[in-house]
Every structure is written in C-alpha cells, then in structure tokens.
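Structure, as structure tokens:
Yeah, one chain of the complex is gone here, protein chain that is, but the others are all in their spots.
Naming follows writing order (A, B and C), and every chain is counted from residue 1.
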Amino acid sequence: MDEITVETVTDVDLTDTVLIEGLPGVGNVGKLAVNHLLDETDAELVCRVYSEHFPPQVSVDDDGIASLTAMEFYATTLDDQDVLLLTGDHQAQSNHGHYRITNAILDIADDYDVSTIYALGGVPTGELIEEYDVLGAATVDTMVEELSEYGVEFRDNEPTGGIVGVSGLLLGLSENRSINAACLMGETSGYMVDPKSARAVLEILQDALSFDVDYSELEDRAEKMEEVVSRIQEMESQQSAPAPTEDDLRYIG
Amino acid sequence: MDEITVETVTDVDLTDTVLIEGLPGVGNVGKLAVNHLLDETDAELVCRVYSEHFPPQVSVDDDGIASLTAMEFYATTLDDQDVLLLTGDHQAQSNHGHYRITNAILDIADDYDVSTIYALGGVPTGELIEEYDVLGAATVDTMVEELSEYGVEFRDNEPTGGIVGVSGLLLGLSENRSINAACLMGETSGYMVDPKSARAVLEILQDALSFDVDYSELEDRAEKMEEVVSRIQEMESQQSAPAPTEDDLRYIG
Amino acid sequence: MDEITVETVTDVDLTDTVLIEGLPGVGNVGKLAVNHLLDETDAELVCRVYSEHFPPQVSVDDDGIASLTAMEFYATTLDDQDVLLLTGDHQAQSNHGHYRITNAILDIADDYDVSTIYALGGVPTGELIEEYDVLGAATVDTMVEELSEYGVEFRDNEPTGGIVGVSGLLLGLSENRSINAACLMGETSGYMVDPKSARAVLEILQDALSFDVDYSELEDRAEKMEEVVSRIQEMESQQSAPAPTEDDLRYIG
Partner (left out) sequence: MDEITVETVTDVDLTDTVLIEGLPGVGNVGKLAVNHLLDETDAELVCRVYSEHFPPQVSVDDDGIASLTAMEFYATTLDDQDVLLLTGDHQAQSNHGHYRITNAILDIADDYDVSTIYALGGVPTGELIEEYDVLGAATVDTMVEELSEYGVEFRDNEPTGGIVGVSGLLLGLSENRSINAACLMGETSGYMVDPKSARAVLEILQDALSFDVDYSELEDRAEKMEEVVSRIQEMESQQSAPAPTEDDLRYIG
C-alpha cells in the first residue's frame, strides 16, 4: 500500500462534473448533507480512497465483515447535472495529511472532469440556532455573487480563523487546476450533530444546481435530536448535574 | 537500519500457514493468549522485526544483556497445522506507523504461505466480566459463519468505533492478498490484564484449529490477579483512598 | 503541490538586499513591525510560499474570496537600500517543518541577493514593560558591535533557552550561505500583542538602515490596547473575576 491508494469500483464517464464534499466535521453538517443526497438519489459507488493519513482502523458491518477506513466517491445526477458525492468516516489525522488527502481528491476530480466543487460543512456559533444561516467562501467572484443571490451570507472576517481541514484546502488548492470552488457552512451550535443545519446547506445547493429532494428523513433525525436535547435539558433543570459534553451529544444523532 | 528491518533467525518451510497475532492492547488479552501458546507448544523463533515506528528503547534481560524492541514471529504446529505466532512488546507509535508495520507483517505472512490470520485482542466493557464472551469480525462470510458456530458473537455496531491498531489493519489490509482474516476480541473490563479473557479467546481458537492446550498457567495468573483485585477492593472499602488507576493494575499481572 | 511551493508574483531585480522577517510570535512583535513597514512603504508583493508544514487552512477576505495560508515576500526600498519584507499568518507546525521552511526562506534570499537578515521578534518578560529594551543576537561580531551602538542589548545567557522557531533558525542556518544575520527581540510582557515593543524594534532598524517612518498607526494600536487593558484591570478590581488569559488579549490588538 502506498501513502494513498485509490481503488476504482465502477467505471463511469462524467462531464462538466460538480463535486460535493461532505466529510465529518463541526455538527457533522457536511457529512449529513452529502449522505442525504446519497440516500435520496440513485448514487453509484465509483471509487474508494485508502490512506495511512486516516486512523489505523476498520469498521465492522452488521454481518461482521470488516472494512478499512476510506473516503468514497459516488456518481449521481441532479437535474441532468453529473455529480460526484464525496463522503467518509474520517478526516486526515495530521496537517500534512490534510494537504495530501486534498490533493488526492483534486487528482480524482480532474479524472472525472470536475469543473465546480461545493465543500459542505458547519460553522460553530456556540449557541442554539433559531434561524439557520449559511456562510460562504469561494475562489472566484462569480460564485460569491451567485451564491449571495441564493441567500448565502458572506460576512467580513467570518468564519474567524478561516476554514480548516479538507473543506478549506479544496478551495485553497483548486486554484491551479481551473476548478471553481465554494464552501457552504451551515451555522450550528457545535454541540451536537445538526440535521437542520445540513438541510439549510442543501437548500442552497438545491437553488444552485436546480434539483429537488425530499427532506422527511433529515426532519426525522432532527426531531429525534430535539427529543434528546429536551430530555437532557429536563434532567439538567431537575438535578444540578454537569451539562452533557460535546461528545455526549455528537454521537447521539 | 531502514524504516523496518527483518532479521531472519531460523529458516523454516511452512505451508498453508495460520498466523496468530497477539500484540499488546486492551487487557493485554491478545499478547497473553499468544504467549500462552508460545509457552505450551514447541515454538521456534523465526524472525525479528525492528522498526523506527516502535519506541526508541531496549529491554534488559536477567543477565544484563540489552536487546532492541522488536516484534517476533515463532513457528509451531497445532494439530499438524503450520502456525506462525506473532508477539512483541509494543504497537507502532503513530497512525502511519501502524499501516507500515501491518504491511510488513503481511509481507512476512506472504513469505511463509499464510492463508489465514487470527488477530487476537480485547474489547473493553468498562465493568467487571462475569461471562467471558468473545466478539468477532472477519474479512469473509465463511469465517463469520464458522466462528459463529464456535460461539463467537457478531453483534450489530460492535465494537463501536471499529477495531483500531494492528489487529484491525490485519483485516483491512489483507483483502488484496488472498488471505482470509478474522479478529477475535475477548470482552474484558479494560482495567487490568485479563488472563481469563485470554483463555476465552484461546478456547475459540482451539475449536477453529482443533488443538488442545493446558490452561493451568493462565489459571494461576488469573488467580493472582484476583487476589490483587480483592486486596485493593478491601483497601478501598476501609479507606476512602482513590481507586487504583488503569496503570496500577495493567502491570501487576 | 510539493512539500513547499513558491509562487512568483512579480519579477524584481534586487541587489545587496536586506531581508527583514516578521512572522507571528511572542507579542506578535515581529509581525507588527514588518506589517508596519509594509503599510508605510510602497512595498510590492514578490512571491508567496505555500507549504504542508503550515496549518491546513484558508483565510477568507472581505469579498468572500478564500486564499491558502502562505508566507509572503514583499520588495521595497529603505533609503535606497533594497529590502525584502517577509510576513505571514503562521509559523511551521512541527520541528522539522521549521527547518524546512527556514531553508526555503534562505533559498529565496539567495535568489534575491540577500546579504543581511534581520529577524524580528519578541522576548517575553512576564511583567508589564516600562522601558522597551531590545535584545539581540547575531551570527558575526561586526553586527553585534554595530547593533550595540544603536542600543541593542546583548546580555549574558539571554534569552534563556535560546531563540526558537524561524527567527532562531535564520541565524543558525545562514552561516553556510555567506549571509550575515541578526535577531532583534523587543521585550514584551508576553500577555498581549505589543505595538510599543514593535516600535522599539523598528527604531533600532531605523538606525541600522538609516530610514524614516511615521509611527502614528502603531501609536493608535498601542492606545487601543492600553484602553482594553485598563478596562480589564478595572473589571478585575471590581469583581474577583478570573484574569484574562493570554488568548483573550493576544487577539484584541
């Protein structure tokens, strides 16, 4: 095995493709959004990417079969638009790993004629969200203008500290590749997985790519999260128990 | 010295070999199990693997002679079956180190015609164990079925978080090598070295490979552990002293 | 992308150049000083240096456009002296990254005929500063002598622990390159960004290179910092609130 290994599963021929990335991150917003598109469209597994920059880990499915940690690219179409969906269980585990994984993603993007990238993620606000705004950043003015029309907010000095990880690097490293890229970041408390924030991000994407999906699945997950949260709040008000940690909540949804 | 160095000690010729791995880990279950097989069978040292992915450390034997940290492969037979036993004092110390060490193990496995791997380990439950179940995962359905018959449990979403380290990667990285692999994980509290869990794992292996070993040595160790634990529990109930940490207990046995 | 990538923006022809480095560090003294020279002189962006040794991060400007973390070299003249100014948002994130980034800087220095380097930084005193002394270190006696005349202090065993990071390595690694280098370290409390310490460092540089800049901008920043500090001190004396952490203050200025 090399540092990064790409295993092609299905040969597909895509043109003028849009790549939508949703790896784990704040509120799991990006991953929830991309996984929702995976569930709702007839997406096909194209390739897996293995790397020693991921944790040394296998997951075990319900049949007891182990499989090595990987990122996965799926092909689908949204309103006749060729689309690659990128998801996975892990980000890279080191600084230089992030750079190398992102370059591997962009090499694959070149192979499948990707011309536009949407990197999806969450931006933590530290408080519960009433209205789910979506923040943006892009590599070119035209995308900023277009996304502004769909309601994406481009705010001075936000996100503070910039965009970290693969989502950020997809923008930073795509410049030399004649690919335009934007990052869509759903506001989220940062305390739990956030299907509502994922929906807010998907609704922007719906306008940008003119497609239509059903949200009942994400709504169900959001309701379950809210039940858990209100049960915890109840417990908290009864006892002076310590508040649930981020970890408690992150893995409930 | 290269990144990984293999020092061959004895030339052996093995056929259709079973590799049994037991490196340090939770409850030291895997290492206890493999070391028990080493003690009970006429195993012969085949080779040592040195690597800069291990800690920069030598151990000193009772004669004052220092030797460099290494993994060791031993050859033995169990019911006419050629077997390689893999043990050592350390896992790799980094993510990519785990990948590289595991690939080195699999290269050696290829050299000795390994067709099946059993990776032994422990899975922490966080509480004292009454009945020592063994959880499993495998690379192929046939091994899941066979091991289920011997009493191995394949449970949905367990172990949560997958299998980490060399044991996990032996499954994840063996797929491209026409080697079948399974991981046998003895339930253990996670608070101390656990000879009983090691025995539970070995009893599965006994069925799978049709061999027979004596367990009096492991029983002795288990009894000593229990004495220590009950002495600590006594001390705890007398004083409100802080509970022994995992480190206190891990190195007693 | 390689480990380190240099993107040339403007071709410039410089002779007998002075390189002034001001990357982030204690009190942000070096960066404040170099950025002040950038603002006050007609400096031109010469090249950007990208590296996987920097954090995997993009910053987002006021127009929503993302750009990859980089170091930047600017060309300017100070009293007819060709000058390169080096600034950036980050230091390298690992030991060996510091070495490699510094060697990349020195390679670029060679390309632009750099003969002298001033590495600017802060040295933490742990207490509020009344008089802003500047400590020095150099690679050759002649620079020690000259800088002593301008008021730089060369004290026995200071800074204790030596000089860490790119500023230190610019001295340590320039010896084999026929470049003379000095480090100018403004004393600073270490608790906040310190425009006054940056000014003290610049005033030494002014003598060394015979140039003249206006300090009203740095004075404004210093005043704002002092307001914030006195407001915090007031709050502290009223409540027994916990003191502001270094992080609170570092990013105010």
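Just so it is clear, a residue touches a chain if its C-beta (ideal position, glycine included) is under 8 Å from a C-beta of that chain, and two chains touch if they have at least 3 such contacts.
Computed from a predicted model, the values in this text were never measured in an experiment.
Checked against the hidden chain, the listed residues C:M71, C:A137, C:V193 or C:A208 yield one contact partner: C:A137.
Set against the missing chain, the residues B:V6, B:L38 or B:L68 yield one that touches it, B:L68.
Think of the hidden chain as still there; on chain B it touches residues 1, 3, 52-60, 62-69, 93-94.
Even with one chain removed from view, chain C keeps its contact list with that chain: residues 92, 95-96, 98-100, 102-103, 136-141, 144, 154, 156-159, 161-166, 168-169, 171-173, 175, 181, 183.
We adopt the following convention: only the chains that are shown with their structure count from here on.
With centres set at the average Cα position, the gap from chain B to chain C is 52 Å. Shown for chain C are the residues in touch with two or more other chains, of which there are none.
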